[in-house]
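With one protein chain removed, the remaining protein chains of the complex are shown where they sit.
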Amino acid sequence: MAANGSNVTVDGATTTRRRPRTANGRSVRDANGSAAPSGVIQSAGQDLLPVLNAARGNVDGRATAITVLTPMRWWGPPLLRMLFGLTSLTGLGLGTLRRLSFIHYARWTIIDRLPPKGSPAPRERLNHSYLFFESNFNGTWDQYIDAFAAVVPSRMRVIWGSSFGFPGPLPTGPFKEYIRRNEFVANHYYTAYPEATTTMVLSSLELEARLREFIDRSARMNAGEFKRAYDRLLTSVQRCL
Amino acid sequence: MTASTTCARTDLRDIQGNILRGYRHPVAMHLFVRIGDAGRGRAWLGGLVDQVTNAEPWQAKPESTVNIAFTAAGLGALGVPEATLASFPAEFLQGMAARADLLGDTGASAPGRWEDGLGTGGIHAMVALQARSPELLNDRVRAVERALEGGNGELAVVSRQPAARLPEYREHFGFVDGLGQPWVDCPDTGGVYNGQGTPQGGRGWKPVALGEFLLGHADEEGVLPDAPAPDVLGHNGSFHVFRKLRQDVAGFRRFLRQQAATLGATEDLLAAKIVGRWADGSPLELSPDRPDPGMARDPDRNNDFRYGGDAAGHRCPIGAHIRRANPRDALGFDEQMVSRHRLIRRGIPYGPPLPDGIEDDDGVDRGLLFMAAMASLTRQFEFVQSQWLNDGNILSLGTDRDAITGDQDRTGKMTVQGSPPQFLWPLELLTVTLGGEYLFMPGITALRWLSQGV
Partner (left out) sequence: MANTAGQATALSVLSPIHPERLESLEATLAALPLGERSPLARVATTHFARWVVIGQLVYEGGGQKPDTLGSPYLLFTSNFDGPLDEYLEDLSQLSFREAHAIWSHCIGFPKGKAPRQLIDYLMSHRVDTTMFYSAYPRTTVAQIRESLALRRRFGEFVTRSQALDPSALMRAFRSAFGGSPS
């Protein structure tokens, strides 16, 4: 049980959470996304009460938000600035990310000072820089982390290796505990196309391009030609449907 | 707990029998028991433990078998302390009914309609009995029922779920079932055949780590799976899914006939495209044009295939049932996306078969008592059910659901890939969940521990 596990009273039964709360103390989504409280126990003979979903702050349709803030060792910021800079310039290293097709939008930011420079509020005395990571992805939280830890563990190590407490990407158990400890559940999350996954968006874009091209190409065809061309179109877009 | 990479004889004696090897007896009965008094419940369990069938290899198959598993409510009913219960995974404690949205148990499959108290928290134990003959089965059933009698009825059977194999180990839609089982890294657990493991290299297979199915053993990551505390309770235990699935056989036949007419294909081929195997079990991937009875009967051939050479799905559709349930090498990334989502399946059909050629429902309840064993309900069963069967995104199939088991509402389609592709539409609801439970099947030592109380 993690250090910041806490007692929760559910329907009169006092239990201890099996997994830690996230860093901002809001209820944790369990492995498959239903934010029901863990540790609900039914006494013998009682009807199972419906489990109430806690506020699903990180979820909007098929999109899930993750927000992570980790303290960095002194050598982290210059190293990551260089590596991120290189990746931004070259686009190298993003191939696997694209192929995994989980993420709509993601960002990494190194925070050296709080509040930001333009703020009138007094500057915080921070001993460390912080790595802020946010992602908008599809699938379950567990699936997301499992996939990245299994497929690109070296990438995970490079990005979080300079953060205090990072246990390494594998095995996934301690890595997931680490992320959970440093994760903040969104208070409000908005997505413009909640019904669509990254893969569906990419499929739609490809389908649209081919369909428009077909519409132009087939404008003057007779029925027989049209049917043959239509079948060829279907053959070429069947993976997008 | 020390991790073992292979299991020893001592382990096999401690593991309940039907986890690592199916008995494949012709008849079975599942007694769902309510425990109204912890002391009486423990005494009953204590009397039963010595009869529980274990996983030791047999010279001659036992004529009848007994195994037992408990729901979260059941463990509580036996007097397991709150702190111990809290060490179980959240999804097990919530129970299958509470996970209905995730599992696609909506509409006709909604828990509110489940039968016999399944999913209400009122079911505490499942006693699974199998036997070589109905007479032997009845003897065992009577014995168990007698042991439950007495007192003030604190122990009661609240549901009886019989099951019986169909000829050739088929299920009710007509397909030979149970062919794709994982090759588990544990010697002495029956035959090992090509295709059951995780694909390795071009043609090889490697076994799936024992800890993917049994607690207390190293899993695919080389560490011990999450297990309840104390060790004695979790070690050699396994999580078990029980799901009664009613199959609309008449509806399936009508669906096939109508779709075959629309698409100008034969019913047999369409059925094979939906499942991924011909009815006799020969896989489409190896025999795309017609069934191959010789291959179907040979366990070393009927499962020895990959999808890598058929990425486009022209031989076996990408959304075919067996391809969804176990994508093998189809998801790329060296099978990392697949190896931790395998299931040991122990399902048995229930109900009498619908005679050939009948397309009108006769009102008789028939289907599959789906059962499966795994170390993690959420990473294995729930994942396969919600991400691979009741959704299509990971396979780039959008929101398409499995044609025979998916939660269908007559708006869904299945693409049969090809040049050009064809589409099965609208898909019908062919499988309905009548009830289910998440159960924990403890090791023999753990059963004794439970019977002694704390």
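The letters A and B name the chains in turn, as written, and every chain counts its residues from 1.
In this section, a contact is a pair of C-beta atoms (placed from the backbone, for glycine too) under 8 Å apart; a residue touches a chain by one contact, two chains touch by 3 or more.
This one's a predicted model, so the numbers in the text were calculated from it and none came from an experiment.
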(request) Could you list, sorted by label, every displayed chain in contact with the chain left out? (result) A, B
(request) Can you list, in ascending order, the subunit B residues touching the missing chain? (result) 262-263, 398, 413, 422-423, 425-426
(request) Spell out the interface residues on subunit A facing the chain that's missing from view. (result) 23-25, 55, 60-61, 63, 65, 67, 69-71, 73, 80-81, 84-85, 87-88, 94, 97-98, 101, 103-111, 114-116, 118-122, 124-128, 130, 132, 134, 136, 163-165, 181-182, 184-196, 198, 200-205, 207-208, 211, 215-216, 218-221, 223-224, 226-227, 230, 234, 240-241
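Going forward, only the chains that are shown with their structure count from here on.
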(request) Going by the contact rule at the top, pick out the subunit A residues touching subunit B in the complex. (result) 13-16, 18-19, 30-34, 36, 38-48, 50-51, 62, 99-100, 138-140, 142-143, 146-147, 150-151, 170-173, 197, 199-200, 203, 231-232, 234-235, 238-239, 241
(message) For the complex, give me every residue of subunit B touching subunit A.
(response) 34-36, 38, 72-74, 76-77, 82-83, 85-87, 89-91, 93-95, 97-99, 101-102, 119-122, 124, 221-223, 226, 312, 332-333, 336-337, 340, 378-379, 382-383, 386-387, 393-394, 396, 398, 415, 417-421
